[in-house]
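Only a single protein chain was left out; the remaining protein chains are all shown in position.
Labels A, B, C, D and E are assigned to the chains in the order they are written; within every chain, residues are numbered from 1.
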Amino acid sequence: MKWIVAVIQPHRIDAVREALVGINIQGLTVTEVKGYGRQKGHTEVYRGAEYQINYVPKLKLEIAVDGDLVDSAVEAIASAAQTGKIGDGKIFVLDLESALRIRTGETGGASL
Amino acid sequence: MKWIVAVIQPHRIDAVREALVGINIQGLTVTEVKGYGRQKGHTEVYRGAEYQINYVPKLKLEIAVDGDLVDSAVEAIASAAQTGKIGDGKIFVLDLESALRIRTGETGGASL
Amino acid sequence: MKWIVAVIQPHRIDAVREALVGINIQGLTVTEVKGYGRQKGHTEVYRGAEYQINYVPKLKLEIAVDGDLVDSAVEAIASAAQTGKIGDGKIFVLDLESALRIRTGETGGASL
Amino acid sequence: MIDSGDTAWILTATALVLFMTLPGLALFYAGLVQSKNILSVLMHCMAIACLASVLWVIAGYSLAFAEGSAWVGGLSKAFLSGVTRSSESGTIPETLFIMFQMTFAIITPALMVGAYVERIKFSAVLLISGLWIFAIYAPVTHWVWGGGWLAEMGVLDFAGGIVVHVTAGVSALVIAWQLGPRAGFPDGVKPPHAPWMVMVGAAMLWVGWFGFNAGSALSAGADAGMAMLVTHLSAAVASLVWMVIEWVRFGKPSLVGIVTGTIAGLATITPASGYVGPVGGIVLGLAGGIICYLAVDLVKRKMRIDDSLDVLAVHGIGGATGTLLAAVFAAEAFGGSGLGEATMGSQFYVQTVGVVATAIFSGVVTLIICYIAKATTGLRASDDAIIEGLDFADHGENGYNK
Amino acid sequence: MIDSGDTAWILTATALVLFMTLPGLALFYAGLVQSKNILSVLMHCMAIACLASVLWVIAGYSLAFAEGSAWVGGLSKAFLSGVTRSSESGTIPETLFIMFQMTFAIITPALMVGAYVERIKFSAVLLISGLWIFAIYAPVTHWVWGGGWLAEMGVLDFAGGIVVHVTAGVSALVIAWQLGPRAGFPDGVKPPHAPWMVMVGAAMLWVGWFGFNAGSALSAGADAGMAMLVTHLSAAVASLVWMVIEWVRFGKPSLVGIVTGTIAGLATITPASGYVGPVGGIVLGLAGGIICYLAVDLVKRKMRIDDSLDVLAVHGIGGATGTLLAAVFAAEAFGGSGLGEATMGSQFYVQTVGVVATAIFSGVVTLIICYIAKATTGLRASDDAIIEGLDFADHGENGYNK
Partner (left out) sequence: MIDSGDTAWILTATALVLFMTLPGLALFYAGLVQSKNILSVLMHCMAIACLASVLWVIAGYSLAFAEGSAWVGGLSKAFLSGVTRSSESGTIPETLFIMFQMTFAIITPALMVGAYVERIKFSAVLLISGLWIFAIYAPVTHWVWGGGWLAEMGVLDFAGGIVVHVTAGVSALVIAWQLGPRAGFPDGVKPPHAPWMVMVGAAMLWVGWFGFNAGSALSAGADAGMAMLVTHLSAAVASLVWMVIEWVRFGKPSLVGIVTGTIAGLATITPASGYVGPVGGIVLGLAGGIICYLAVDLVKRKMRIDDSLDVLAVHGIGGATGTLLAAVFAAEAFGGSGLGEATMGSQFYVQTVGVVATAIFSGVVTLIICYIAKATTGLRASDDAIIEGLDFADHGENGYNK
């Protein structure tokens, strides 16, 4: 199993969710994060003083998938999240050793 | 060492914490997340219009543990977090290569 | 590639960011988290009743780096985040299998 | 002769009506939008309030209240010419009458903000509001309160069912229609980001409305007392009505629902508040609650126009309902102050003419104003700005920086 | 004869007292609960306000103020029968007196919300509040202000120490006791989710309380002026007292603490506000601050009843303290308006009778009401609803959707 971590533009979340459901991936966990990268933050001006906000709000998606689904999952996310602008985000994949559904005690692929 | 990621119902956090302390695990890092899965969100009705909230608030726990503690940790979390209802959450385990305590520079198991 | 997870004191974020930029690491993803560990929370008293807040606000940094940068990155974070007080936080390193830049489709080190 | 008691009350009432807009209505609306647009809504209310104040002094007051034709007042009081410290208006200083009326000229265009939130250009807000005050608000005020043709006909509109709620409600619908809906309308839009704030705004509106309705007596006596009582009763009853409907229909009465009922009840009683007695207050609350509830569904589901925060359904329909029912419940038989020489039937006719004529006039002129906006400032914000949120896109700020 | 100045002030005072509940008290309480219950608290306040208004007009006003026995008023003014636009009550319209008193009938049951937050069923809130207004509030008001037996005895209660604070405080305790505590009480409950909101609510209560106390003079003259001054002084002193106690005891004075002191000072001065001078205001602030502080601990620690937001300790005990001390500080020796034919001793006796009788009556009747609620709507929300939060469980909404 693999552990996919995707950082995306917040407004792409619905599209990405749909794409994942399209390949039958229902489960994921989403966190609001602050991203630092090439896409720079912005400047806010209050009463003539400039304030640098040097992060950009992003959403981080974490998705545990069976090993054979990982490529299609990554592809689904990538194409749904893409707008072509700087700051579209990244997809990272880590190895996942085990998974367990708390309610039933099921493990492995069956638990996802 | 292992990296445990557990997604649980928010109101189980105190029980899970106690269970972990019971097996002498003090350290963990908790994040508020939005979960998508079998447990569906809900519908809110404002002025006759229906709004789909298709996620469920969850807590994500991240815990670095020594390899030989991982099984008892997973078990402790699972039994403390379980209510038997859909949406109880999951426990994922990844491999952890190294750990460091910033304050002292200690590494490995001693740093946890 | 490696996946660095660092939990730090919130007010050290600017120093850590600078240190990372200093070794040419621009990208990272930051989450507000609640930390449990040796540093205990505090007690708040409202109208004579005591409330235990048993976590401490922390920031969690996630940084994907090329394998050969990992040591200098960890060191940069550690020295910038250190204040010497309990609760300075931890740095964890996991293995990262792949990375992809959504916008361009670049993968591996080029995508970071 | 100036009466210090009457003056004291209208000074207070003026403060209360300003409080309705700033921050009452602003919070009521701001809580209903997404968090990325909260500041834009507050900004709209604030900027409209400032702009309307200046325009009111420049010519609005004169067009509404100076001697003129049946259709519009003259310019003899433009720039408050001739108004001095000692000018009187009834038992209060004229300066105070100008101020009191100014707070009405502020809240009326501000009500329309509810129609166009989350997607309008800020420059269009200013342009539309400015033109609207001169082209619609001032003339209609003249018709009803300034001695114009509706006043001649004997129309009853104590505190602005026609002048405020019908004008704003109909115009709101037209702007919403011209602007197009928010993304996802009607079923995919995001829920109100802060229902608690909606309630706070509604509570302030309720309190402030005492100044609006009981202040419209322009004196501190029997009329003000009764106006306050019936205003309050209508608000309370309509709130309970809305609560019961939701409870029956969805199994859960919501906070946003009950306070929407409050506003519906307040808008409905407004035109009648100086004429009816407690029975009228209760019946108008009932009617306002039920009819506005149905109107909300009608506009969203049947007409499919994204009048986002239900300006027409709650204010326009409420105000029209109250205006028509005033003809009935002003009768002494129902504890009202009496219809004078009119009969219920004849008065009802006059009221209907007032509502219909004002609705048509407001609709047509607002449409023209929308075209002017499209041709100059543009009406709709860019998709990028809408996605990013108007707070940052138009004002360079975020509502919450925690 | 109607006096326009008096009327102007009572119109304003009525708006101020409504403002105390909506949104003042609502925010004060909402900030003290967990974020998942914020809307339920606001909803309680809103729904009670609407319900109380309607019940007041139906029969509450009549039971309180119409001719009747020593125990309760008659029904001659039910549905405001006989009240017309020109009815007078002293120097103000009777419609306005009804409205002013209505705002008291609104806030009193709303105060009790603090006892049962985060765990009561919404239907029980409505049932209890409705019965309570008829069975407790209206009769006790009659006793004290409607010419009933306490009035006959010469009890001093200017703005509601007995009528408002003792009734609400004791009843709150009984409901809290019947309902059982929140999970984790007393040491594991969650801290106030928004102390800033608590302060905003308290500030609004302070401002509104000017209408409550100085408005109770029912005229705009010397009594109103002095009432405002002593009200303010008591609030300021009690706030400082609470701040100092916390500073000494915990090393840090808290915002929630100082504003709790404010409310304690305001509740304490209420019954005495029309009778005492500045010295009385300061002493009552001192007494209220210290005694209420001790009472909070007593109820929580000794009695172990989860009167969650300290309604008894702050309002009930404060109101009782002020009622008793009024017998002392109303004396001319302390700059008060004088005790007439009474002596401090005899007056103190009357005051004690008033407090004790009202406390027992409120306690017993509220207990009966709780049993009625248990037998019909049920009292306590389900554990699932409590865990989920009443906002979504009962009202289908969330306070914060950011």
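The rule is simple: a contact is a pair of C-beta atoms (placed from the backbone, for glycine too) under 8 Å apart; a residue touches a chain by one contact, two chains touch by 3 or more.
This one's a predicted model, so the numbers in the text were calculated from it and none came from an experiment.
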Across the complex, visible chains touched by the hidden chain are A, C, D, E
Checked against the full complex, the residue among E:I107, E:A220, E:A313 or E:V350 that touches the missing chain is E:A220
Touch with the missing chain holds, among D:A64, D:M102 or D:I136, for D:M102
Sole touch to the unshown chain from E:F210, E:F329 or E:F361: residue E:F210
In the whole complex, of E:P139, E:P195 or E:G318, the residue touching the missing chain would be E:P195
For subunit C, residues touching the missing partner are 11, 42, 44-46
Logged for subunit D, residues touching the omitted partner chain are 2-9, 11-12, 14-15, 18-19, 22-23, 26-27, 30, 38-39, 42-43, 46-47, 49-51, 53-54, 57, 79-80, 83-86, 92-96, 98-99, 102, 122, 220, 394-402
Contacts from subunit E to the absent chain lie at residues 3-6, 8-9, 12, 16, 35, 190-196, 199-200, 203-204, 206-207, 210-211, 214, 219-226, 228-229, 232-233, 235-237, 239-240, 243, 250, 252-256, 258-259, 262, 277-278, 282, 335, 337, 400
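Operating definition for what follows: only the chains that are shown with their structure count from here on.
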Computed over C-alpha atoms, the centroid farthest from that of subunit A is that of chain E
Maximum number of contact pairs occurs between chains D-E
Relative to subunit B, largest Cα-centroid distance belongs to chain D
Whole-Å distance, C-alpha centre of subunit B to that of subunit D, is 50
For subunit A, residue numbers touching 2 or more other chains are 31, 94-95
Among subunit E residues, those touching two or more other chains are 396-398
